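A quick write-up on the structure given underneath.
Only one protein chain is missing from this complex, and each of the others stays in its spot.
The chains carry the letters A, B and C, assigned in the order they are written, with residues numbered from 1 in each.
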Amino acid sequence: MAEIVSLPEAVAELVRDGDTIALEGFTHLIPVAAGHEIIRQRRRDLTLVRMTPDIVYDQMIGAGCARKLVFSWGGNPGVGSLHRFRDAIENGWPAPLEIEEHSHAGMANRYVAAASGLPFAVLRGYVGTDLQAHTPTVKPITCPFTGEVLTAVPALQLDAAIVHAQRADRDGNVQMWGITGVQKEAVLAARRSLVTVEEVVDELDLRPDAVVLPSWTVRWVAEVPGGAHPSYAQGYYDRDNAYYRAWDPISRDRDAFTEWLSAHVLDRQGDG
Amino acid sequence: MAEIVSLPEAVAELVRDGDTIALEGFTHLIPVAAGHEIIRQRRRDLTLVRMTPDIVYDQMIGAGCARKLVFSWGGNPGVGSLHRFRDAIENGWPAPLEIEEHSHAGMANRYVAAASGLPFAVLRGYVGTDLQAHTPTVKPITCPFTGEVLTAVPALQLDAAIVHAQRADRDGNVQMWGITGVQKEAVLAARRSLVTVEEVVDELDLRPDAVVLPSWTVRWVAEVPGGAHPSYAQGYYDRDNAYYRAWDPISRDRDAFTEWLSAHVLDRQGDG
Amino acid sequence: MSWTADEMMSVAAARALRDDTACFVGIGLPSTAANLARRTHAPNLVLIYESGTIGAKPGRLPLSIGDGVLAETAETVVGVPEVFNYWLQPGRIETGFLGAAQIDRFGNINTTVIGPDYQHPKVRLPGAGGAPEIAASCRQVIVIVRQSRRTFVERVDFVTSFGYGSGPGDRERLGLTGRGPVLVITDLGVLEPDPRTRELTLTSLHPGVTVERAREATGWELAVAAEVATTAPPTALELETLRALEAADKEDQ
Partner (left out) sequence: MSWTADEMMSVAAARALRDDTACFVGIGLPSTAANLARRTHAPNLVLIYESGTIGAKPGRLPLSIGDGVLAETAETVVGVPEVFNYWLQPGRIETGFLGAAQIDRFGNINTTVIGPDYQHPKVRLPGAGGAPEIAASCRQVIVIVRQSRRTFVERVDFVTSFGYGSGPGDRERLGLTGRGPVLVITDLGVLEPDPRTRELTLTSLHPGVTVERAREATGWELAVAAEVATTAPPTALELETLRALEAADKEDQ
């Protein structure tokens, strides 16, 4: 059964130096506040996993939390580059960043395999690309019935997963709706999981369209209103596109970034 | 784009002697009327595929439509045996019935593989069972990353799939909700597909909980109110449990069955 | 208050389900017992049916694993592939609750064919359904089945669901993660696998049932525990709740 705790408590229990963790969210419901709490708690040597690392991963990388990134698309959607991510890879600042690079189809299937308790997944992918040569976690596999050769990718084994959802009840049953990406898979793929929610309610009203994570599949739930900002929470608030654009100049410059980090993350408390 | 036609027209175009076809439905939304139309059109040598062949497959087998059955559970849910299915296997009446037998997990993954355009699927299944010895479409497969041995099953390639849904609009966009089993997978796995619906409406109201089959994924749509009876259509009518119980004595006796078949299927028109 | 052997069996099976756990429920006797448990000592028992209904709270007994009442009362309804791949396969579910047409001394179950020849069976049974993977992947399996020489056989004609195979170490050798059958509950008593030999051993008898009677109803030389307990008789509450459930079911017919 999920325990309802504060964000700082949850993160302290959830994330340990050296862990492999995913903060998932496909444009919608990105657990940004939880990422900031990880930065505040000064976690180090993390392997960060996500299909679409965006601003919050840029911030965690710039803050020095990450040793490695496993991903399939690292950009500022609709704006351009992630400059902290680029600075780490191109110049090793603040520390060198090891990368393991996949396609979206491959990453999605790696989550599915882990959520399914399988060691690998099969897809038609990576064919003819240079990813095959640079990513050792892509291998050929032969169909035992037709002899056709396809592509295999290993399951994404996670120490911890964090996702953001609209609502939970006091027992820790979680509802999320709208674009839900691979969040369910990430939670089911992880040894430990945290769901931050816009609100904890006495009773979840019936939402047959919602993706539901029953309390017994989640370890911690923390109420963090606005916890997905600057991404959006359908039914609560819109995407703050201006923030994504404003991030570009801040993140281009190490000093501007460092200043921003102190002012907006390190010197603030669990309000993200 | 799906074409909206009558049930007899659709079945005439859809099903050919010798085809491999699935009429899917997991207790809910079973396309019974379409099965009766196949019997009326005297199709022969069909390979019938379904996870849970129930009364309508019992009727099609007894009527001599089937050469082979691919399945994972063949019973009258909550009542007992399928006696026409048993008579065909145990005594070869009206004709011998070849079987290819799987588990639910295996069949579900065979549909998923076909819907995904893959030749096979991987699961943890059949371990220690005698199914491995009797079902050639179950083979071991080794994980290229861990060396672990798992089970592979081939994709279910279908000539035709038939499912029943609550609603479609005049463009042939389909909505189904409630327990939807593997119906979406069956339609996406088939070369040709027919969806029978309770009603064709001018405008589909928003049902974010519905499984949607866009018009361009379906070949034919036929309006057949009550087309799932004696199974149920959530929001339209309940399961006719009395019919399932009444089927037991009818199906036990070849003459009683033959009489029933003439009276209730052969001598009636497309009303199922 | 008097009761039938079937009622005692359902009550004993219901008691075996712990509250706040998840249970993968087969139709028939398992479903009756699981719903009885949820109405008595285990209000937070999570019922999972292979139709994809998770956390169903049916007001009455479903006749099938896909009744509307399951979808309408479920915490969430997922597709059939998902319930097997995401929920059952990784071992998230505590208890798998199965019936049997035949069972042997090592808890191997047959629901496929009666007779030595698979191609030409004496009796063709419904088959596997979800059982092989339930028996493999749930953390533990509870079997509920009426005890007779027809059912409790020296050797099952077909292994549909794997128990302990031919004894200790077989599950481990096959890499099965679940513990296997931990309880076999019948209309006569309760059998449990011997920790050492894995052979099903009579550990409890229902009130009024003798060891002799259990032996007669078993197709092999039945192992009996040194201390055979007597099952506590059904309480009035258990009986009333069970009968109300079944009455509602009858009405529905």
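We adopt the following convention: a contact is a pair of C-beta atoms (placed from the backbone, for glycine too) under 8 Å apart; a residue touches a chain by one contact, two chains touch by 3 or more.
Fair warning: this is a prediction, and the values are worked out from it, not measured in the lab.
Undergrad: Relative to the complete complex, which of the depicted chains are touched by the chain excluded from display?
TA: Taking every chain of the complex into account, the missing one touches A, B.
Undergrad: Which residue from B:Asn109, B:Thr129, B:Asn173 or B:Ser193 sits in contact with the chain not drawn here?
TA: In the full complex, the listed residue that touches the missing chain is B:Asn173.
Undergrad: So one chain is hidden, and I want to know which residue out of A:Tyr57, A:Trp216 or A:Tyr232 touches that hidden chain in the complete assembly.
TA: If we include the chain that is not displayed, A:Tyr232 is the one touching it.
Undergrad: Among A:Thr180, A:Thr196, A:Thr217 or A:Ser251, choose the residue that contacts the chain missing from this document, as touch is defined above.
TA: A:Thr180
Undergrad: On chain B, where is the contact patch with the chain that was removed from view?
TA: Here the touching residues of chain B are 1, 112, 115-118, 173, 184-185, 188, 208, 210-212, 214, 216-217.
Undergrad: Write the list of chain A residues that the hidden chain touches.
TA: Against the left-out chain, chain A lists 26-28, 51-52, 71-75, 77-79, 81-82, 85-86, 89-90, 101-105, 108-109, 111-112, 123-131, 134, 148-149, 178-182, 184-185, 232, 234, 238-239, 241-242, 244-245.
Operating definition for what follows: only the chains that are shown with their structure count from here on.
Undergrad: Would you kindly tell me how far, in whole Å, the mean C-alpha position of chain C lies from that of chain B?
TA: Each chain's C-alpha centroid was found; their separation is 28 Å.
Undergrad: Go ahead and note the Å separation of the Cα centroids belonging to chain A and chain C.
TA: Inter-chain centre distance comes to 40 Å.
Undergrad: At which residue positions does chain A touch at least two other chains?
TA: 117-118, 208
Undergrad: Tell me, which residues of chain C touch at least two other chains?
TA: 77, 85, 89, 137
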